[in-house]
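Take a look at the structure set out below.
Omission of a single protein chain aside, the complex is shown with its protein chains in their original locations.
Then we have chain A:
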């Protein structure tokens, strides 16, 4: 039982055909040995919400025979289960599913510990310690300590500052060095130069009993900047883990039949062309190949966008990633996993030079203009003071003051703080954003390209003529249909869930792959499936029908369902003045029908993945900046090629990884919501940059004229940073400090949520 209301995230993310849970072999493949005959398996459990959920899950798993213990991590929504060798791990997923927590296997947590994050937090802790203690000394100095005490305080400050800067400053120094050695500049270059010169100068002054030292400024600068850096990293890491925690589509391994009839479960990477593989109903085809035995239907929607399943029998060629729906098949591998359809997509992705690779982050663009200016100002100040006879020591002191006061502390916080807050708000609405640059790029978009199957639609069929069918007949059909994975059967079962109890009790139900289902009850034979098979005389009837003893009882019509909010989302985007384009791999007539329904003017069907990339390139050549929204394997190259991209959580793995944004909820309102919030964030970012520049413009003349003491520098720097951070937090307010452009779109999406 979930205690926290409907588990919306889990619903959207649950993959089709995974009810049985992964096989024992697959779990072992995804687990790792932790010694003493113990194994550890990591499961992703998106529905865990609170303390009660944690207890329920841990207790349920703990009761399974052979389980040593289970521990839920509520932050990452994962549970790691430790079990003794010899136990049966295939019980984990069904056990959790039975108590209302759908779970799926997670990759072994080899890279579990986020080294970058702990490095950043350690640096932050050291900088915080240094900044606080140096500030204590500085307060004493500012309050007018006599010369002897002042020198002692300066000396202690220097002793604290040296290791602090050496340890915590590395983050900036290495990034600045990296940029400089590639002939670029970034925000870290002026920061590093400012810190190092300020420290060197202060050290010299301390040793010579000077009155002013800037240790406090240098160290608290590092502290403030590290706060921003760490928050930024935490946010991105959270999105990354959330996306990584979604269900995988491809199996980790395959059942291989050797020539001597022996069966073995092998990891996907060890499959070579010519091997004979067994694929059960409900599993995905692991590699490209040809079916040699068995009859089934395959669902290609994720691969090429076709919404209707295809028949498959001996001789049919199947592509990796398609879903085997109705019957077990034996197939011969034609290509290894790395050469299969999926790999073809990866090559296409690498070949397309995305618009985003040319994009430079706003902060970096600002820094490249700002850094030379700051350094020139400091140099001019130094030369100016030398010319008016200030002596080299005083001239250098003033120049250092200029560097410190203009050191882009506020500027460096201006962009990341807004993006951290924006990413957090998006996270709360179920949208993961991969990096800050994506928030900037999406605001420049003028065209939105949608995929059809799985993106504008749910990629799941629904019964359209339920009203025309007698309730009793529908109940019979639904009761039979519950026995199959076929999309038609699922649609019928879903349409009449509550009426199944009206149906007669069947003596037997059997599935005939590629044809349909047959059931017997009270001497009658019911068939649900293809008209040509179910009816003794089909005549002109095609499609899916229910027959009794060979006579037609009911015919069913199906259509792919629109994703909730698709209409509103398209309308909202159009109202924003964005061009909408529909590109699909499905049949052109289907595409045209949907485009007309949604009011989309530009559309194209029957596209292969290369065509989609070409279409995006053509749009880019017209100077349009495209947001690609898609889910299929065939969309992945387009997602990588577009200026910005979005994918639903139900998308194929590589598509999710290629997209800038991943939305977890079912509704398509995520698209205008992400756009609206990103635009609001962009407005705040610009405000912040302006605030930081205004502050610098005011402070600079004072610094140049030599009025800036360490006290003034510390106060000015802190206050400007606080102002910038406070302005960024306005985005987090419930009614949004969100200014005009994004308002409407955001509200539309909230109404759907």
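In this text, a contact is a pair of C-beta atoms (placed from the backbone, for glycine too) under 8 Å apart; a residue touches a chain by one contact, two chains touch by 3 or more; residues count from 1.
We take it that contacts and distances are computed from a predicted model.
A.B. asks: UniProt name of the unshown chain, from "Cbb3-type cytochrome oxidase maturation protein", "histidine kinase", "Branched-chain amino acid ABC transporter permease" or "Acyl-CoA dehydrogenase family protein"?
C.D. replies: Missing chain, per its UniProt entry: "Cbb3-type cytochrome oxidase maturation protein".
A.B. asks: Looking at the full complex, which residue from A:132, A:293 or A:472 touches the chain that isn't shown here?
C.D. replies: For the chain that is not drawn, the touching residue is A:132.
A.B. asks: Can you tell me which of A:29, A:54 or A:521 touches the chain that was removed from the display?
C.D. replies: Checking the options A:29, A:54 or A:521, the one contacting the hidden chain is A:54.
A.B. asks: Among the options A:122, A:524, A:551 or A:593, which residue touches the chain absent from this view?
C.D. replies: Selected residue, touching the omitted chain: A:122.
A.B. asks: Just the residue numbers, please: which parts of chain A touch the chain that's not shown?
C.D. replies: Touch set of chain A with respect to the missing chain: 50-51, 54-55, 59, 62-63, 65, 67-76, 82, 118, 121-122, 125-126, 129, 132-133, 136, 149, 152, 156, 160.
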